[in-house]
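The other protein chains are all here in position, but one chain of the complex has been omitted.
== subunit A ==
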Amino acid sequence: MSTAENTLAQHADAAETGHAKADLEQLAQRQLLRLATAGSVDDGKSTLVGRLLHDCKAILADQIAHVQTVTASRGGARGTGGDFDFALLTDGLRAEREQGITIDVAYRYFATDKRSFILADCPGHVQYTRNTVTGASTADVVIILVDARHGVLEQTRRHLAVAGLLRVPHVVLAVNKIDLVGYDQAVFKGITKDVTQLADQLGITDIQAIPVSALIGDNVVDRSPATSWYTGPTLLEFLENASGRSDLSAQPLRFPVQYVIRPQTNDQYRDYRGYTGTVASGTITVGDPVIVLPAGRRTTVAGIDRAIVTPTSTAVAERPSAVAGEAITVRLTDDLDVARGSVIVAADSSPGTRRELSATVCWLSDRPLTVGARLLIKHTTTTAQAIVTKINGALDLNTLGVIDAAGLDLNDIGKVQLKIAAPLAADPYSSNIITGSFLLIDAHDGWTLAAGMIDDEEGELL
């Protein structure tokens, strides 16, 4: 049977059982979970991701055929001599395949009946730590791999620090290659203890250790008979049941204005003036008293609109309220000066504005940071000039303490103070990852230099 006919047969089967239909209704209500992987080189991240996708049946026939062909043309799988190199499912660039390492984040998509996943498969090499920060910044779960034979390495500490700093809600410690230590429970316990101690120091509260073999598939999707001493969830079970970053809808309203809509030419909407944006946190409801920052003017939400689009027309429909994560358009009762960079906030819980920030930054560039540097800061929808007025220290990965630093180099995590040319409506990162985060950008060539997280009043590093 030809490939095309084979596909058709599959379709017919699905339609007959009615199975797919039921799943599709469930699918409409399914929610996304975002996860990222981290770990040192050769810990087996790509193999774990390949295994997870393969055992979730997220790899289709043509992709499997491709991996088999390439694996065979190279004389077998890396490190095993087998006929299927799982890492080839995710390492997509020429250089990655030639060198057998992951260079950049690859995003993968898979789903089970319970939920769908966006997975950021991040590189382990120290020089690509910026990509781990990239993947972890939006993650609900970070999976940190440790090779059971090697235990905690400097990259493990760095990635734990990044996960703690970015306040990723859940960390999974995947103790990989457990088969290569004879499925020894003592090894697993030892590594778990070391990592848990570090996690405590870094303020990571939710950590789940799982013994796995990515290559064999132990405890990834299917429970392993070789680790009868382990009673916790498999990796997939954990991912299916982990909660997302739900705290943002419980925070006070923050609505950064992106773009102002004034159609003018359209008769029906001649006087329409809507402020578009995505609700960063909280709930916005028609009739809410709000404050528009940075001006600090009080007003009321007159309407919340969502687009209605037909093949030939666009209009808006009014709705009573919207929650964090929803892209909407807001109208206000008063005709204030509201533009991109304005932030609409709850009247009873305004963060006010500030022109000086104390923050923790991950330095992502090989151009070092020094005091007095003039940069651009991008914070929600505002981009402004900034000067680094002080460097308060850098994180020592060995002690997890702060040491004096005159500057920050690539992959350093440090504390800085910034003076900013425009007032920012900012919150501490610990209470709001959207109004508490920023980028530092090179004004000359636009390169992204640092990921910044605004400190709490106590100024704790992590």
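Quick note on the criterion: contacts are C-beta pairs under 8 Å (C-beta built on N, C-alpha and C of every residue); 3 or more make two chains touch, one makes a residue touch a chain; residues count from 1.
The criterion applied here is as follows: contacts and distances are computed from a predicted model.
J.: Name the absent chain as its UniProt record does, using one of the following: "4Fe-4S dicluster domain-containing protein", "Molybdopterin synthase sulfur carrier subunit", "Sulfate adenylyltransferase subunit 2" or "NADH-quinone oxidoreductase subunit K".
T.: Options "4Fe-4S dicluster domain-containing protein", "Molybdopterin synthase sulfur carrier subunit", "Sulfate adenylyltransferase subunit 2" or "NADH-quinone oxidoreductase subunit K" narrow down to "Sulfate adenylyltransferase subunit 2" for the missing chain.
J.: Decide which residue listed in A:205, A:333 or A:349 touches the omitted chain of the complex.
T.: In the complete complex, the chain left out is touched by residue A:333.
J.: Decide which residue listed in A:185, A:201 or A:278 touches the omitted chain of the complex.
T.: Only one listed residue reaches the unshown chain, and that is A:278.
J.: Decide which residue listed in A:323, A:384 or A:400 touches the omitted chain of the complex.
T.: Within the whole complex, the residue contacting the unshown chain is A:323.
J.: Looking beyond the chains shown, say which of A:106, A:253, A:344 or A:369 touches the absent one.
T.: A:106
J.: In the complete complex, the non-displayed chain touches which residues of subunit A?
T.: Per the touch rule, subunit A residues meeting the hidden chain are 2-8, 10-11, 13-15, 20-21, 23-24, 27-32, 60-63, 66, 70, 90, 92-95, 97, 103-109, 116, 118, 130-131, 133-134, 137-138, 246, 249, 258-259, 261-263, 265-266, 268-269, 271-274, 276-278, 283, 302-303, 305-309, 311-312, 314-323, 325-327, 329, 331-335, 340, 364, 376, 378-379, 381, 433-434, 437-439, 441, 445-448, 451.
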